[in-house]
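Only one protein chain is missing; all other protein chains are in place.
Labels for the chains are A and B, by order of writing; each one numbers its residues from 1.
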Amino acid sequence: MQEATSSPKIGAKSMGVADRSTPLLRNYWYVAAFSDEISRQPMRRTILEEDIVFYRTEDGKPVAVQNRCPHRSFPLHTGRVEGDRIVCGYHGMEFNPDGSCALVPALNTAPKAIRLDAYPLEEDGPLLWIWMGDPANPDYSRLIRQEWCTSPEWTHVKGYMYMKANYLGLHENLMDLTHFPFLHGKWNIARPEHAAAPSKIEEGEGFIRQREVHHDVGMPPALVEAVGMKAPFDREAQHMVQIPGMHQGRQITTDASDPPKADEQHIIHIMTPETQTSTHYMWAMARNNAVDDEELSEQIRVVGEGAFMEDKVALEDIEELVARDHRPNFREKIIKTDEGGIRVLRMFARLAAQEQEGMQEAIAAE
Amino acid sequence: MQEATSSPKIGAKSMGVADRSTPLLRNYWYVAAFSDEISRQPMRRTILEEDIVFYRTEDGKPVAVQNRCPHRSFPLHTGRVEGDRIVCGYHGMEFNPDGSCALVPALNTAPKAIRLDAYPLEEDGPLLWIWMGDPANPDYSRLIRQEWCTSPEWTHVKGYMYMKANYLGLHENLMDLTHFPFLHGKWNIARPEHAAAPSKIEEGEGFIRQREVHHDVGMPPALVEAVGMKAPFDREAQHMVQIPGMHQGRQITTDASDPPKADEQHIIHIMTPETQTSTHYMWAMARNNAVDDEELSEQIRVVGEGAFMEDKVALEDIEELVARDHRPNFREKIIKTDEGGIRVLRMFARLAAQEQEGMQEAIAAE
Partner (left out) sequence: MQEATSSPKIGAKSMGVADRSTPLLRNYWYVAAFSDEISRQPMRRTILEEDIVFYRTEDGKPVAVQNRCPHRSFPLHTGRVEGDRIVCGYHGMEFNPDGSCALVPALNTAPKAIRLDAYPLEEDGPLLWIWMGDPANPDYSRLIRQEWCTSPEWTHVKGYMYMKANYLGLHENLMDLTHFPFLHGKWNIARPEHAAAPSKIEEGEGFIRQREVHHDVGMPPALVEAVGMKAPFDREAQHMVQIPGMHQGRQITTDASDPPKADEQHIIHIMTPETQTSTHYMWAMARNNAVDDEELSEQIRVVGEGAFMEDKVALEDIEELVARDHRPNFREKIIKTDEGGIRVLRMFARLAAQEQEGMQEAIAAE
């Protein structure tokens, strides 16, 4: 039994902390989809409340244009792709990958005034990135390329989940692993005492990084065997947030061998906002040992999908409760293990304020 | 391959063009239902956001009164018809076809202060018209009677579809047949080159009329046989819009016989707004040859229902997209084939502004 020896400092969320009403951040790259989701068949996905249609050209280049015919708002994804063009199913208007009109059948010409917003894309291995800011000025310095995406020395498993909740809760969730033994108890990946493991947090220009170590954790037996590791295991979790749509996790497990063996994994969480209260949640787990072991891959995939599904359900339960529970004076409390997550929310609140200011200046300058 | 030789003039929808936020027009006759939908069994239908109950008296006269008991807002359609009265299922209040109270059981009398709004009706063959303006002053000059409705020389097929979309999109759809080869491709009733067929548009006081000719079109084989026609066929489509709730189409097909034979059909589209974003869509196709050929009727019915269902689905897809896609600066573009539809939308915008002005004057005069 514990006793309140000294009263820890408890805060409450306030203005400077982003929440579900904070405007979504636009001047960033988001992962729109996994590369293998995009084919010659048009696919619809709404990102930051913009309805977008994706497809590939004959050469396999990915295309993203507004999923709304400029003529009568018909959803283009219900039309068809012909050559490199997408053809509207209503009056047959055809559009090029750059959004320009290729043909208005009724006019037998292609007016410049009729065009789609086109979105800059960047394909990096399994990830298809989309730039949601000014299409004329994609900022490539904000694109996060990673070795595991393309290097043959790495392999990965991955998954997509539609989440009816704001994306910020997922950022908080991932910066605070003290939920492991409670929410993910059945996977045997942490014990209650791990909840009190301290975090080291670093904040620099454009990033927040966090680290914590859990001693004597569980490991998938197949992975232990593949790497030839010896219990007990310690796990260092590393977290990096640089952009609104990605949490880069790294997990380094060391064993009791002499000298110790180490296993490293990347655990990438992708949260691409659909609306203020719904998110495309994609994840990938990459490793650089036993890369050809498909049984191991499947074991990792099952644990990943199972645990991340628990996060998704928890965040959806919260979203539903917040809509239902009317307590005007309620503010969520902050404790010391929230520091990483709160820093992320503060960074996003600052960035959102800057973007809103920028938009107002742009309107004033017109 | 076409090239943009000269840039055609492209416009954008603006203030003067009615859209889904334009107040619904009240001082008009609308088709409330097909006559055979109304029986001694009360039927509920919401029109212009007013919940209405329909039934027939013992003499077969149609009745339309507000579907809301003046006492405790109980829906009368769940009650029962007794003689010519409708009886509320809650406290047993009885009402006459003119909306006056016939009995309050608890008072054992019929107070004048308790009454239902009653709606002027006009039954014209298969169509039951309802006047949605001031019930004391139905304007019969605005009622559109048609020969095919009642003449024994004509027969027709018809259908009802509930459409989760504003009614204006259907007006635009019907004034612009360039969508035929794309949206209705499988019915073989037009080819892509028909999209460029020019329209003749006439605008007069209280009507917009449009005409276009498509050469070498498809025809239902049974109709060809019934009339003894010879390919190729040309089709002249005529369109007339006089009131918010009806598009009167006429289709005259001529053949290659010498002298040419002609087939004439009326294609009547009825769009009765339920709310700003839902519509009772009824249609009828009437012909004056082979009127006893039931197989032919069925063939026409199947094509009509199939093609109009495609329109309905397209308009619902648009309605859903507009609710989902957030692009504050988006305005639908106008090209020359939209002229007829845009004139209709402008006419309705003018009429709605006049009605709103009239209402404000009426309120000011009180």
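Everything that follows uses one rule, which is that a contact is a pair of C-beta atoms (placed from the backbone, for glycine too) under 8 Å apart; a residue touches a chain by one contact, two chains touch by 3 or more.
Here the structure is a predicted model, which is why all the values come from computation and not from measurement.
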- Residue of A:Ile47, A:Cys149, A:Ala237 or A:Ala314 touching the missing chain in the full complex: A:Ala314
- Message: Given that one chain is not shown, which residue among A:Ala231, A:Ile335 or A:Met359 touches it?
- Response: A:Ile335
- Residue among B:Val17, B:Ala32, B:Val63 or B:Cys88 touching the omitted chain: B:Cys88
- Query: Tell me, which residues in chain A touch the chain that this view leaves out?
  - Reply: 2-8, 10, 169, 172, 176, 178-179, 181-183, 192, 195-196, 314, 317-318, 320-322, 324-327, 330, 332-333, 335-338
- Task: Extract the touching residues of chain B with respect to the undisplayed chain.
- Result: 46, 49-51, 66-68, 70-75, 78, 87-92, 103-114, 117
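Here is the rule we go by: only the chains that are shown with their structure count from here on.
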- Task: Quick one: report the Å distance separating chain A from chain B, using the average Cα coordinate of each chain.
- Result: 47
